[in-house]
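Every protein chain but one is kept in place in this view of the complex.
Now for subunit A:
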Amino acid sequence: MTIHESQTSSRSNVETGVPGFDEILGGGLVSGGVYLLEGMAGAGKTILSSQIGFHRVSRGEKVLYMTLIAESHDKLLAHLKGLAFFDEKAVAQQMLFISGYHELMQDGLDGFLRLIASSIYDYRPSLMIIDGFRSAREFSETELALSKFIHELNALVAAMNCTTLLLAPLSGNEPHPEHTLVDGLIELNRHGDGMRRAREIEVHKMRARNHLMGRHFFRIAESGLLMFPRLEAQCAAQPGPVDLKARLGFGLPHLDSLLGGGFAQGSTTTLMGPSGAGKTLLGLQFLAAGVARDERCVYLGFYEGPQRLIGKAEAVSIALTDAYDDGRLVIQWQPAIELAVDELAATALATVRKIGASRIVIDGMEGFRDSALRTERFGLFLNALLHQLREAAVTTLVTEELPLYADPGHARGVRVSALTENLVLLRYAETESGLRRMISVVKQRESAHETSLRELVISSQGLDVAECALSPASVYSSPGLSATLQPRRMT
């Protein structure tokens, strides 16, 4: 006995081609499924669905774009023309735009279903977009009639293996029968934070897929929608194998000696200190030590562009020009103005993976934090970012600014130091000869280290850490330091 199986029974995957969207959906749409895409006017429903449509067209498939009461086809096409994915040659060939309004007006939902059936039968699209689905809701005399229509639509597109997107305005908390009958419910919305607005997407329901729960940021670029799955929502993979004996140092013998040779590979370190104490330069020194060993390194910063940063490094004999020019060092610079932290993190992680980086310096965590929308999630976000870097076996150095004249314990916001394995502290000491920079290793988890206070010297000759501990007798004061500074024998 032969049992005839249909290809639709395998419910194969439909890649959307929208960066980040398939990840949010848990692997793309399911072939022959019906998805309701809701959002207020201007939320991006038409662009998102068209982008998916043209992506399917680029794969050699056909797409049917059916409008009800929506903008005219001319207007719709004119708006899409400015986007990179738009393919004018495909219009009316592989991407057909038709209106179902007349049939809906004249014969109601039954007439509309007949039009859909005959159009799918004749044209054989793999994807159908019904724009202005609100009209179908409004033409339905009862909820039961709408439920019946959705049932029949589900059966029709499943039989024809035609994935279907229904575009409708936001229904808020009001329940609609289609919410329970569709295979997926996706909402596009905006998040407001003071005067700022950000676009967000949330997948409320996705049958047969383990989608990423919660809201995710997206933006509309010339290339179309770019989505950034919330870092902390992504599955936490176990960190890859790392060589626990491998040490990554600064290339400064006395400092590396304090660290027991350097930081363990794949570990994360917070470098805390007040303004001007040398955080950025030490970060650059850490990267210079990496590129000197032919490692690949990434700098992520918010305040200084690449030229200024390299100039600053070269002024104290930290050689980075060649490494920047030949690609061993990638500088990712983003002014801390209304940036989407998820996009920034996604770009940094992609760079790290692309070049196979072994070191990254994230310079100025406060800039990152201050510009983030939904600041309440920043701790979880940062934890997720550091986790992903550990997973990639990247040794991470994060700098965090401390107030000049306050106890370090009073630092505001998320305490980055609590999330990292290692903590190196920079402070000023007031001495007879003036202000001097001091460095100490406060914490180095699962690793031997020395806790003595050393002077950090920055000169045109380079950075250096004193071989011997700073004499306590010579220190007048240092905020938060006096209680911990005990007389000790010079090494």
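In the analysis below, a residue touches a chain if its C-beta (ideal position, glycine included) is under 8 Å from a C-beta of that chain, and two chains touch if they have at least 3 such contacts; residues count from 1.
Rule of thumb we're sticking to: contacts and distances are computed from a predicted model.
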Quick one: find the hidden chain's UniProt protein name among "Probable septum site-determining protein MinC", "TonB-dependent receptor", "Multiple sugar transport system ATP-binding protein" or "CheY-like chemotaxis protein". "CheY-like chemotaxis protein"
Check each of A:93, A:118, A:180 or A:275 against the chain that is not shown and name the one that touches it. A:118
Touching the left-out chain: which of A:59, A:102, A:151 or A:308? A:151
Out of A:48, A:160, A:271 or A:469, only one touches the absent chain, namely A:160
Just checking the interface: what residues of subunit A touch the absent partner chain? 1-9, 32, 113-114, 117-118, 121-122, 148, 151-152, 154-156, 158-161
